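What you see is the complex with one protein chain gone and the rest in place.
All chains are identified by letter, namely A, B and C, in their written order; residue positions are counted from 1 within each chain.
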Amino acid sequence: MSGFRVQNRGLIDRHKTLSFQFDGKSCTGHPGDTLASALLANGIKIMGRSFKYHRPRGVWGAWFDDSNAIFNISLGAIQLPNCPAATTYLEDGMQARSVNTFPSARFDIKGVLDWFSPFLPAGFYYKTFMRPNWHLFEPTIRKMAGLGKLDGNIIEEYQSDQIHQSCDLLIVGAGPAGLAAALSASQKGSSVVLVDDHDIAGGSSYQQQSNIENKPASLWIRDQIAAIAGNGGRILLSTTAYGIYDHNLVALIQDSGFGHAPRLWRMRAKRILIATGAIDRQITFANNDRPGIMSAVGALEFLGRYGVLVGKKIALLSNNSHTQNTANLLREAGAEVETFDTGDNSPVAIGGKKLRALNIDGKSHSCDVILASGGLTPVVHLWRHGGGRLEWNEAIQAFIPAQATTGMRAAGAANGIYELDEALADARAAALDQPSPKVQSAYQIKALLPDINSKKRQWIDFQHDVTVKDIELAARENYSSVEHLKRYTTLGMASDQGKTSNMAGLAVMASLQNRTISEVGTTTFRPPFVPVPFELYRGVKRQQLFNPPKRLALEAEHRNVGAAMGEYGGWLRPAWYGDDDPHNTIRKEVISARTHVAIIDASPLGKIEIMGPDAEKFINFVFYNTLTTLKPGKIRYALMLSERGIVYDDAVITRVDQNRFIISCSSSHVEGVNNALEGWRQDGNDPDRIFVHDTTQNWATITLSGPKAGELLSKLDMSIDLSPDAFPHMTFRQADFLSVPARISRVSFTGDPSYEISVPTLHASALWSAIAKAGKSVQAAFIGVEALSILRAEKGYIIVGKDTDGETMPHDIGFSQPRLRKESAFVGDRALHTHAANGQNRRQLVGLMVKGNECKIVTGAHLIDQSGSKPRSIGYVTSSYDSPTLAHPIALALLENGTARIGESVAVWNQGDIRQATIASACFYDKGGGLLNA
Amino acid sequence: MTKTYSAFNIIKEAFKGHKGWSPAWRSPKPKAQYEVIIIGGGGHGLATAYYLAKNHGVKDIAIVEKGWLGSGNTGRNTTAIRSNYFYPESCALYDLSVRLYEKLSIELNYNVMFSQRGLMVVFHSEAEMEMAVRGMNAMMLGGTDARLLDANEVKQRAPLLNYRADARYPIHGAVIQERGGTARHDAVAWGYARAADALGVDIIQNCEVKDVIIEGGTMTGVETNLGPIRASRFGAAIAGHSSVLARMAGYQLPIHSYALQAFVSEPLKPVIDVLAFSSTYGAYISQSDKGGLVIGGGLDRVPSYGQKGNMPMQENVLSGIVEFAPALAKVKLMRHWAGIVDVTPDSSPLIGPSGVEGLYINCGWGTGGFKAIPAGGYLFAHLLATGSHHEISRPFDPSRFQSAQLIDEGAASGIAH
Amino acid sequence: MRDDRDKWAPAIGAERPAIKNTHLQLSVLKTQRQTLISGPYKKCLDICKLPRATSWPQTATGNNYAVRLRRDRILVIDGPSLDDGWHDDAGVSVSDMSSAYILVEIKGEAALDLLNRGADLNVDIASGSVVRSFRGFDVFIYRWQSETQFRMHFHHANLEAIWQLSQAFEKQIVEYNRR
Partner (left out) sequence: MQQFPCPFCGLRNEQEFHFAGEAGKTRPDTMKEVSAEQWSAYLNHYNNPMGKTCEIWVHLPCQEYFVMQRDTVTMEVFASEQIRKDLK
């Protein structure tokens, strides 16, 4: 059926024919068609059903102002839900299905719902479905609701490109006004970006077949584009500005074609010019939702862009002068057109699925299409996103941008200026940020107040089936604010977000309340201007590039010896080594560490250097422990607190010399500790006398731990005396390793003698090889983080954040002295003496033991007090392991008043199961600490 | 006039063109003097007035609201309701709320559509699962329902989520609170408003408090755009803007205001029947009865009173949700917005005296105000009526900051909702 | 037990082929030395004997130069060997960071296009420092020798991620130019 296609009109490529299906019916179209234009050309008017009553719906607008024709579209393996027919370009082989219909939009069985509409007024669901219970009704209602179907398939290549850009002037809308403005600004040397959501510039000029500045429109447009490009201006087509955010950031979505992810431009513009034009407003009259009733502007768009004449016998109903030429244009294209003034007579559309006539004053005028034009409505959404105010203009019966806000102007039809020459002058002035010339508008419009007493149904929101009666009901029930009205009736909450329904709804409310539209006000315009896929926000941030972990310099070496890599504190680290059963492997690693020596990659440990003459004073303030007494070459364990006295991190601090300290903090806290140090440095200190360098990644650290650690280290030939007296626990040495500076810290996270050897990362591999080679003779084993976690738990060494929580203070984990004795101020000091800090029932770190033949306690189990009527949590298990060293399960826990209860029994509660454990000191291995000094 | 809402009355009214429904509430002119004035006509304020009138017999109550009722966070949230908190004090508070929600539609004769479809917090590693067990046990001991799900059970409940091998964070399991769910947010405000109005409460919309009247250290009135209104007691429930009133009345609060953004997609046929949270992805999702996917995440990083969305947090939340449920990549965002929330240092609310005699505050709910509406109103009404705390609200008294007895749910849960 | 050894492609370190197309080349460079010097700006320059440290959008030249990282910090590339620690006479703190930072070079007409997919670079907005956030990673980006040749430093532990990002961006640029 090409009956509606008009020869020699439109921008489509008629040499090629594209096939597609709609609701199972085969159709054809041409490149350049949208699905809506192609369907109209195929003589199909019913393209969807409304949301609530499943009334048949035809297309209303020709672009983003249509909320009726929404399809699920499949093309090959790709399926996309909720594609608007009016803005989706046709591709060969598309299978389109109208949403929420069965079996088709034309014969939808749920159409019977319309018969029950008297029982389903606005907000009926708030008044019923309460007894016995909403849950009884909800599943059915959920199935009835919803539009598109999501197929659940993932399009692997669907990845948005995201770009930052900036410009002096961003112009939204490449119609005549936008083009003129872009040329003016670019001539003055501004960097200009002009965007338009169509795939071709020209805007409304395709509706009117008139000349622009005495040139045929197509020539004028071509000349402007060439001149803009010549001046360095850029034009982005198929690109929609969908939101203006703080500080003139404009979000642009650039379409890449069906099934391809769009591109996101984050455009920072010094100035923004809104030249988005105007759309047609609907007319509220009886049966105005019938398929075949359309926007008059939309009809001209279908004709001008796609060569589609929407009807053969057209009734044109208008209240404004903008449609003066419309009838002529349609007649030229071959339609029979009768024009009607809205006047004060009551129009009624006659017909069901097929429109038959327009009744005016009881007189029937047969037609197959009614074009309704309730007046031009400037597209001011972006203006509002950008914080611009609106004012009601009585003469043109529209909200238009009020005076300019900083960095933003509107021009042309978007600014309420509809005559071409005036719009061009307005745009050129706005482009150069000059005052707009005063214009005397020739545009005439009659105020359009709906007949609120009509017995017939008059539709306001076509998708959501909101009628005048619904609004009247809402008003009667005192949902009188415009936001209440919207939320109660769902007016304007359709997928076009009120583009077609807002003004009509306001007019009804104004009539009902005897107020003016400006007094009723508008609802908020919120981004996005058109719906945008979530993918737009994701881009490359996916899978491995979603918060990727840091990589060790020695990763290849670890993999060579079979490391199972796991993520710990933001780093990918060896969890254990080998392919055998992990539990058994980890157990063996622990035993090797206890009996011989373990080799551990500890490179992620922090190495933050504090340097300068005030370093000592500074570090003594930032840390809980007293550090002024730390001698060069010595190491001390210290806690960092928040000002609330909560343990934030623990670190070993090395004093290298008088003016230099190295803070070895937890690997996951390096950034946080560094930031905290910088904050205190710049606040209240002389920053020229203290410097903080995070050198963590300059150094690779390999820890040797175990009875044979010293023996292994001695084989590396770094010429240092390793005897316990010469190099005792908690001291530091600098040495050379293969002519490279090396640092050796004798500190332990296992309870056995340990040496942390650090060399510049570029030499890590050499150190690793030397240790691996030397390690063979002492049965050294590579061990991963899992075994290390067990080793440290056996010794009762905490992991901050795991064995502490947001309430833990230093005296809860056995560090009481500085709180009572430290002689200078430190971060968090006062907070350690509050009512809560002095409390008797603080949760303290303890160990828990169960019998050797019992299974280990579940980490996360709670400790309970059973003395009351129901169990009360008095703490919980933070770490729990089967200890290979001790051959029985061990656990660490935070327990109310725990240290005083050592030796007692406590009930352990997990998901209702209760067992007993014995409270112990948090140290299970070498309690005397003699081994550390061996 | 038809007052009672029921299917029968809808049918009856249908034959009269629905002309007989009475207004849901009146639009009274303010009197010069009330016994109690509630500042803020959001969920908490409306619920407070309702319970004051119903449970405590206070009849002379006005609510002053600067905009339309429910225009603050009540109408701007993601409608999640849950009581899966760590500390027993929080469990008691939020579980009271869930229990009140369970009966609310019938109590108010207004369908608030409380849908207990289950709320699932998903965990992505062994370390997270340990925290999950800790939290789940805390909930059970605190009197809230909770159950551990393994990865397969999670998949059965929410096949939409990412179970692919290349998922950045695999799903190890979840803790589900079956009684958690969503409600229709506006309906909660409207239901309370209608019920309070029926009990004689004057709900005065478009009435902005411009200043407070304090005489001899006691608050005796408010200056509004409709003139001064006096009362003997005042309750402020103005989430997001609590500091503004504090400044008028001369006290300071442990509150920063932040925008919290929310997102809704175009309606889809049902794809997920449970609320799924992931703090690792920094996002959560549910599907409304209308079919829109409702998505939320963390607070903005910049303190503000700007009730609008912005891109940095959008990118965080939406990229997170797509990695969490990759099939959503092609689903379209229809609308996003923001509410201004009061954020306290411990992410727990403040209920108690303001420091100014006669003025009590209910604020600091952070991201969790909507779920707490019934309990917040119930407990605040108790405080306003009796001058002393209900046992459940006592731990949330503002004095906890001086004694440092914080209820730090933020630290306990990782991400605040 | 977590065993993600197969989930993550093995890290291969700095020895790797360039990312290359007709508009773009991204490759890892070797440096002799990178030295972090903190202190009053003039004093920082004095100790390494350089006249200035490059800021944005200035162009660094030669092999021995410095870039400005902070108000009181510079990074010297291939400068003199200095001892780590506090230099009391010079009033500056020094750390050798030769092992810490990877240096990559990005050149070609599409170089800025690639960088603007990770950062928000505007050559019209001057900046005191060359430190930026590149998709959440702290990096130093500056021009070197010419206006279309850029250098970027970042922590070595982020090399795999930034490289993978750059490959994804390169693909997007190719796609963009194709359409």
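Everything below uses one rule, namely that a residue touches a chain if its C-beta (ideal position, glycine included) is under 8 Å from a C-beta of that chain, and two chains touch if they have at least 3 such contacts.
Quantities reported herein were computed from a predicted structural model and do not represent experimental measurements.
Enquirer: So which of the visible chains would the left-out chain be touching?
Expert: A, B, C
Enquirer: Determine which one of B:T48, B:S90, B:S257 or B:S393 touches the chain that has been left out.
Expert: Considering the complete complex, B:S257 is the one touching the chain left out.
Enquirer: Tell me which stretches of subunit B touch the chain missing from the display.
Expert: These residues of subunit B touch the chain that is not shown: 241, 243-244, 247, 252-257, 301-306, 310-312, 345, 401-404.
Enquirer: Which subunit C residues touch the hidden chain?
Expert: 40-41, 69-72, 120, 125-129, 131-133, 136, 138
Enquirer: Which positions on subunit A touch the chain that was left off?
Expert: Its contact residues with the unshown chain are 245-247, 249, 266, 268, 387, 643-644, 675, 678-679, 682-684, 686-688, 824-825, 829-831, 834-835.
The working rule: only the chains that are shown with their structure count from here on.
Enquirer: For the interfaces A-B and B-C, which has the higher count of C-beta pairs in contact?
Expert: Here the pair linked by more C-beta pairs in contact is A-B.
Enquirer: Could you work out how far the Cα centre of subunit A sits from that of subunit B, in whole Å?
Expert: So the centroids are 22 Å from each other.
Enquirer: Any idea how many Å lie between the Cα centroids of subunit B and subunit C?
Expert: 47
Enquirer: If a residue has to touch 2 or more other chains to count, which residues of subunit C qualify?
Expert: Answer for subunit C, listing residues that touch two or more other chains: 1-2.
Enquirer: So which stretches of subunit A touch two or more other chains?
Expert: Each of 266, 541, 544, 567 in subunit A touches at least two other chains.
Enquirer: Can you tell me which positions in subunit A touch subunit B when the two form their complex?
Expert: It comes out as residues 51, 80-82, 100, 118-119, 121, 124-131, 134-135, 138, 141-143, 145-155, 158, 243, 245-246, 249, 251, 261, 266, 469, 473, 476-481, 483-484, 487-488, 495, 497, 524, 526-528, 531-539, 541-544, 546-547, 567, 644-645, 802, 805-807, 831, 834-837, 858-862, 864, 871-873, 876-877, 909-912.
Enquirer: Applying the document's contact rule, which stretches of subunit B touch subunit C when the two form their complex?
Expert: 125-126, 165-166
Enquirer: Which positions of subunit A touch subunit C when the two form their complex?
Expert: Residues in contact with subunit C: 159, 161-166, 256, 263, 266, 268, 540-541, 544-545, 548-553, 555-556, 559, 563-567, 571-572, 575-576, 582-583, 609, 611-613, 615, 656-657, 659-660, 687-688, 691, 693, 695-700, 760-763, 786.
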